[in-house]
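Only one protein chain is missing from this complex, and each of the others stays in its spot.
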Amino acid sequence: MENKPKLKLAVYWGAACGGCCVSVLDVHEALFDVIAAADLVFWPIALDFKYKDVEAMPDKHIDITLFNGAVRNSENENMARLLRQKSNILIAYGSCAHMGGIPGLANMYDKASLFRRVYIESESTVNENGTLPQPRYEVPEGVLTIPEFYNDVRTLDQVVPVDYYLPGCPPQTERLVEVFMAVVKGEALPPPGSVVGAREKTLCEECDRKKSDNKVIKKIYRPWEIYDDGETCFLEQGVICLGPATRGGCGARCIKGNSPCRGCYGPPSESIDPGAKMMSALATMIDAKEPEEVEKILEDLADPSGTFYRCSIPASLLRRKMIT
Amino acid sequence: MEFQPKIIAFLCNWCSYTGADLAGTSRIKYAPNIRVIRVMCSGRVDPTFVLKSFTEGADGVLICGCHPGDCHYHEGNYKCLRRYHLLVKYIEQMGIRPERLRLEWVSASEGKIFAEIVNEMVQTVKALGPSEVKTVVETLT
Partner (left out) sequence: MSRQITIDPITRLEGHGKIEIFLTEEGDVDNVYFQVPELRGFEKFCEGRPVEELPMIVTKICGVCPGCHHMASGKAVDAVFGLTPTPTARKIRELFYMAHFVHSHIAHFYALAAPDFVVGPTADPAERNVLGVIAKVGTEIGTEVLKQRRIAQEIQALLGGHQTHVVLNTPGGVKKGLTPEQRDDIVLKAKGFIDFSKFSIKIFEDVVLANRDYVDLILHGPYSLKIYSMGLVDENLKVNFYDGKVRVVDTDGKQHCLYGPTEYRDYVEERVEPWSYLKFPYLKKVGWKGFVEGNDSGVYQATPLSRLNAAEGMATPLAQAEYEKMYNILGGRPVHNTLAMHWARLIELLYSAEHCLELAEDPDITGKELRAPIQGIKGEGVGIVEAQRGTLTHHYWTDERGIVTKANIIVGTTNNNAAICMSLKKAAQGLITKGTKVTEGTLNMIEMAFRAYDPCFSCATHSLPGNMPMILNIRDKEGNLLDSVRRD
């Protein structure tokens, strides 16, 4: 590489578990390639957290920001806006930023019920006065502030425009390195709005389990209701697996652990709703023609929203449960 | 003013759309609350069509297809039936009243039946009031 200026890279976490940051660290030996090609200018898990420093940067100072985590509170939102302004390329990194992720399951409830459960009703909590965390609270010594908790979990692109999506919970580190190296080598980037670091094909195509073209489901089983043979496609054993509605790229890592896919890589590009494709696929496989039979089979489908949209409720068309 | 629901009706081209047409040409009166979208087959109604209807302000969604056995594409209406049951389960869990989504078989000759279905559905949805989705969309942070 000639004396190109080093890339300025930032990593930030919103409502996240840390797994995405760990996946960046897990570049292992490739860390040295990354560092040779890029300066990390901002990374709260590792570097200075002060907003002021980011604020002081000129606009578009950062070449690439990997934003992981969903937008759950005012701090996440402010940082999303700030980083958008300061970054040339903003990447929604991981399922939480991409689709809301597991924290997005909170959209099945609202803020009031979340607070009630955690701070009041929890069986081990004693809180007679009904104390709840406050964004601003006066203690004898002064004022303490914490971010405001929102009612809804949002995806990154529901707050600011996003250039690319790098899916996965967390993304498979090799996919990150591929994307990163492509940028470093100056390869042409796909059009903004694209998903990068994942396959166009579905997970089923990279899954080693034995499968036929005509899957037929006569009964839906919970995973523990079958004795998985470790070889046959889960759907063909009657267990819901999101493979047909999920992009490949993870290496079928859950399946390799004998666990069905839960869709963390998100749906293939043509889908505007992450769970709809799975519902369509399942409707094709269910072997029944009478309404009663269909209903009977579906009785065993315990949690459609939490299954088809395990990592993506905020990114779904409905975005949340209607609580009026 | 009485609440006037907006209902999106996906009608299969071969049977139901013709049935609806018949209701019109036979001057059978039915409630004016439906907006018809013609599809080639009820099997063409992707779950996203239904969900998008709700997010864009529908108070109800009606899907009509050929009677079992009559689908021009053989299995389209069965596929639709299974999607419908899946969607009902899903929207109900998401806090949308399941009565807002309805699937009916209407043949080309059933203009009267089509009118009755529409009237009945409009009544049901009127009683339910505006869609939960509309109220919640405004509260989204």
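In order of appearance the chains are A and B, and numbering begins at 1 in each one.
Throughout what follows, a contact is a pair of C-beta atoms (placed from the backbone, for glycine too) under 8 Å apart; a residue touches a chain by one contact, two chains touch by 3 or more.
Keep in mind that what you see is a predicted model, and the values were worked out from it rather than measured.
*Asks:* In the intact complex, which of the depicted chains does the undisplayed chain touch?
*Replies:* A
*Asks:* Determine which one of A:122, A:194, A:269 or A:324 touches the chain that has been left out.
*Replies:* If we include the chain that is not displayed, A:122 is the one touching it.
*Asks:* Provide the residue numbers of subunit A that touch the chain removed from this figure.
*Replies:* 13, 15-23, 25-26, 28, 35, 40, 43-50, 52-53, 72-73, 75, 101-103, 105-106, 108-109, 113-114, 117-119, 122-127, 131-134, 137, 139-142, 144, 146-147, 149, 169-170, 222-225, 228, 230, 253-259, 262, 302-303, 306-307, 310
The definition used in the following text is that only the chains that are shown with their structure count from here on.
*Asks:* Let me have the rounded angstrom distance from the C-alpha centre of subunit A over to the C-alpha centre of subunit B, please.
*Replies:* Once rounded, the distance between the two centres reads 33 Å.
*Asks:* Which residues of subunit B touch subunit A in the complex?
*Replies:* Residue list for subunit B touching subunit A: 46-48, 51-52, 54-55, 68, 78-79, 81-83, 85-87, 89-91, 93-96, 132-133, 135-136, 139-141.
*Asks:* What residues of subunit A sit close enough to touch subunit B in their complex?
*Replies:* 150-152, 154, 271-273, 275-276, 279-280, 282-284, 286, 288-289, 291, 294-295, 298, 301, 303-305, 308, 316-324
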